[in-house]
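A single protein chain has been removed from this complex, and every other one stays in its place.
Let's turn to subunit A:
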Amino acid sequence: MLVAQGGVKNSRIVGLFVFSLILLGIGLVAGLRGFIVGHEHVYGVTREVPWGILISTYVFWVVTSTGLCLTSSIGHVFGYKPMHPIASRSIFLAIATILSGFLAIGLELENPWRMPIWNVLSPNLKSNIWWMGTLYGAYLFFMLIEFGLIRLGKHKEASMAGLLGVVAGIAAHSNLGAVFGLLHAHEFWYGPYMPIYFIASAMMSGAAAIIFFTWLAYKLSGRQMEESMVKALQVTGKVYALLTAVVIFFTIWKIIASLAGKPHGKWETVMALMKGPYAFNFWVFEIFLGLVLPFLVVIGVRAKDINAMAYVAGLALLAIFVMRYDLVVGGQIVPHYHGMHIYGLPEYYHYFPSLSEWLVVLGSFGLFGSLFLWGEMAFDGHKEIHHH
């Protein structure tokens, strides 16, 4: 069952697949060159803002991966039948997205080759980065097992592996939230908000990804969507609207909590988002395209019109990419010695991605694109397999 059957294959898909591979190649060259000449010379990150677009891209991919796993688990792990048809593609995309994330962070780390060695030989159990890396490793393992079992039609066993994947995914992803949330140095991140918010926004991203990429897969291959798949996406649409509402709720309270009493550091960051250098990102991408538009449209079409939902979900994924950028970079822009009458200290630290960083980002999109398209071709459009 794991071999290519060639049912879903046309020149458009093959063309896009090759294009994705080219992007991946460009990203790899840019990233590998970075190791040779030194990140200092090719990446835009600084001592003051050490985490830039490659970290936010990593966060974007793993948020989406966790979300694909969690949202689709409603069907294939927790037994809600109408959502079963999306299982195979969701799990496959969960694997594709996490690998894309690993590519981005792999080319961002200064010495990624030291990680597997010292993560094992010298673990720091108090470090969220350690837990995140380790748990995402376990998560990927369970996802691979689950996908294999789904392709073999062993749904019962697959749902067991899926449950382990869900547990590892939640633990890993909340730890990623804690990587930011437990840093006292950056008030905008600090607190229990981040781990919780990460899970909610992951499920939202996952729902958007399921709707958009399932729709795209059918569009590209020119197939008619089966009735059961339409139903599954309509249910996913409802989950998407619910999770968008949850994230809107989170965002509103994050803003209010960062304004009330002008809390040091938080207030400056939220001002940068609302009317400072990040205002366009915030209002146009995060708020309008990422939250308000998809919520209104999905509610407006009563989660029935797949095309309409897919358009806004696709735009929302782009907006979520920007959302992650604002979260990662925005959290670092308030100067360390802010408020201490330091002469020459900027209001906000400046960071802008360099060309090499952009190319690596494109490379990670290339990896995702090529995996997605290869998956469609290799697994016959993720056609459901039943063994009784």
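The rule is simple: a contact is a pair of C-beta atoms (placed from the backbone, for glycine too) under 8 Å apart; a residue touches a chain by one contact, two chains touch by 3 or more; residues count from 1.
Convention: contacts and distances are computed from a predicted model.
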Undepicted complex member, UniProt protein name, chosen from "Secreted hydrolase", "Branched-chain amino acid ABC transporter permease", "Cytochrome c nitrite reductase, 4Fe-4S ferredoxin subunit NrfC" or "Biopolymer transport protein ExbD": "Cytochrome c nitrite reductase, 4Fe-4S ferredoxin subunit NrfC"
Residue among A:G38, A:G79, A:P192 or A:G222 that touches the chain left out of view: A:G38
Identified contact with the non-displayed chain, of A:M115, A:M160, A:L242 or A:L293: A:M115
Residue of A:S100, A:S159 or A:Q332 touching the missing chain in the full complex: A:Q332
Options A:G79, A:P123, A:G222 or A:G300, residue touching the unrepresented chain: A:P123
Residue among A:L149, A:V179 or A:A303 touching the omitted chain: A:V179
Footprint left on subunit A by the chain that the document does not show: 38-40, 45, 47-48, 50-51, 109-112, 114-115, 118-119, 122-124, 126-130, 133, 179, 182-186, 264, 332, 336-337, 340-345
